[in-house]
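Report on the structure given below.
All protein chains but one are shown at their positions in the complex.
Showing subunit A:
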Amino acid sequence: EDAAEESNVSAELIALRKRLVDEWNAWRALRKRELADERGHRAGRRSPSSEDKEEIE
């Protein structure tokens, strides 16, 4: 019945939710890409003990 109720939500609300999801997905995609890059770097250097390069801005 939750699903049925949701079908009545206004167009504005649907637009808002779409925007929120788009923002979330864009942020997730960015962080996932960065993480993959960083892990690639670390694996490439093959010296797990000397990782002082990582900086969080």
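What we mean here is this: a contact is a pair of C-beta atoms (placed from the backbone, for glycine too) under 8 Å apart; a residue touches a chain by one contact, two chains touch by 3 or more; residues count from 1.
Heads up, the rule we're going with is that contacts and distances are computed from a predicted model.
Going by its UniProt record, the hidden chain of the complex is named "Eukaryotic translation initiation factor 3 subunit I" among "Eukaryotic translation initiation factor 3 subunit I", "Radial spoke head protein 3 homolog", "Ribosomal protein L19" or "C-X-C motif chemokine 11-like".
Considering the complete assembly, subunit A touches the hidden chain via residues 2-3, 6, 14, 17-18, 20-21, 24-25, 27-29, 31-32, 34-35, 38, 42, 48, 51-52, 54, 56-57.
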